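All remarks here apply to the structure that follows.
Just one protein chain is left out here, and the rest sit where they should.
This part shows chain A:
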Amino acid sequence: MRLLFWRALLVLLIGLVVLAVAAWLLLLRPVAQPATNDPARLFNHGSIGNEETQGLPYWIWRVMPAVFPDLLPRGRDGYGSIGMFWAPGDEVPIGFSVMTLGVIPRVAPNCAFCHQSSYRLSPDDPARLVSAGVGGRVDPQSYIRFLMRAGTDPRFTSDRLMQEIQAIYAMPLWERVLYRYLLIPATRSALKDQAQRFAWMASRPDWEPGRIDPFNPVKFYNLGLPDDGTIGNSDMMPLWRLSIVDPTPLRRPALHWDGLLTDLHETAVAGAIGDGMTYKSYPRTRETLQRMEDFARLQAPPPSPFSSMRREGDAFHVPASAVAAGKAIYTAQCAVCHEPGGARFRTVIPIVELGTDRHRLDMWTPEAAERYGNYEADYPWGFRYFQKTDGYVATELTGLWLRAPYLHNGSVPTLRALLMPPAERPASFYRGSDLIDAANGGFVSAADAEPNQLWHYDTKRPGNGKDGHLWGTDLPPAEREALLAFLKTL
């Protein structure tokens, strides 16, 4: 009897050792991604350390659109329906990393999920990828909803998914066992949890493509703050030439729409945290994040196609005289806020002065700023530059021709509309095209431009207000045209 206890203990210890070794080797050991000297590839597909928390086993992720085609937006096929750019030859679209944990490759979103763009100069052009762009076609909420709904769908069974996987991949026995009895049930459970975590979205206006509410999920989940009913819907910002936000001895340029941070490195780390990085994965992710940060500091958008060098009659021709006159107006009226070196450049302009929609500003609370630094109680992140502000940041206009729609919430479709008084700006329009609107500056925003690919934007919905930013709206028509011509060339 006495030996029976010790024998049982022996079996227990052996079992625990086997469990620990197997779990490490099969599921947990991070396998470094293939090294690359291509910073764009690293930015587009590098891991930000969120595979443990948000990574889906590759084959499950791969077949989900085939199993749940009806859960994707607008009845279109595959992950392309959420606006991702899928480069030829890549195993996943831009904005997804594939990293192996143990023996299982996992797919997770990275920074480029939101910070990517594409454009076409004419309807027949193939779309051209612009790294680190504004994500005008990307629909993060539809992706989250797709995962949530799939996880709670009765079709999410081992039998159904394995049937789809084995139709395209001759999976070896050991992997079949892992997928069928461990990975698929665990993924279903995780997606159900995610559905609960994002249940708050149902009580808010939809984010809509090209936009995201990036901090409310962090507030409610990571920071443990109560649902305060705020709406943080705003456009994705481009990450171009961010070396201009390097601090100087005299000032710290503000980042994010409302300037909630004044440090690029902390912005990169906080962004990765928001996407699922934890203090456990931070050590192995630190170098990749640093290289992504370097990429964003140096990456430039393509030069504007608008030029006075183009022949007259070309849709992208802008008269040299108009550009020169517009530049003078810009220097006199806009440069103080939008030109690096301007006194108000990358500073927070008070909301009472701007008059734009304030929902995004009110989303970020003093409590959130205070808590962010130690939301993982056992790990000191060392954040120093979170703050609560009272307005929105005046950013540089780099790549302005690719930044549409305009204002922080993307409520103004074109540059021409931005120079009009708010009452004359479109009350509704369509977003999601990557076809340049040569006449008005921005992307085409008419209902019939690309049926089934565009999304209706209603400026009357909460968070979508088109008011404010009145600079340039009182110009005489000729000067307005000149300023428009110059802005198109930025």
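The criterion applied here is as follows: a contact is a pair of C-beta atoms (placed from the backbone, for glycine too) under 8 Å apart; a residue touches a chain by one contact, two chains touch by 3 or more; residues count from 1.
Note that in this section contacts and distances are computed from a predicted model.
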Between "Transmembrane protein", "Acyl carrier protein", "Electron transfer flavoprotein subunit alpha/FixB family protein" or "Carbohydrate ABC transporter membrane protein 2 (CUT1 family)", choose the name on the UniProt record of the chain that's been left out. "Transmembrane protein"
Considering the whole complex, which of A:Gly229, A:Pro247, A:Pro366 or A:Pro380 touches the chain not shown? A:Pro380
On chain A, where is the contact patch with the chain that was removed from view? 3, 6-7, 9-10, 12-14, 16-17, 19-21, 23-24, 28-29, 280, 377, 380
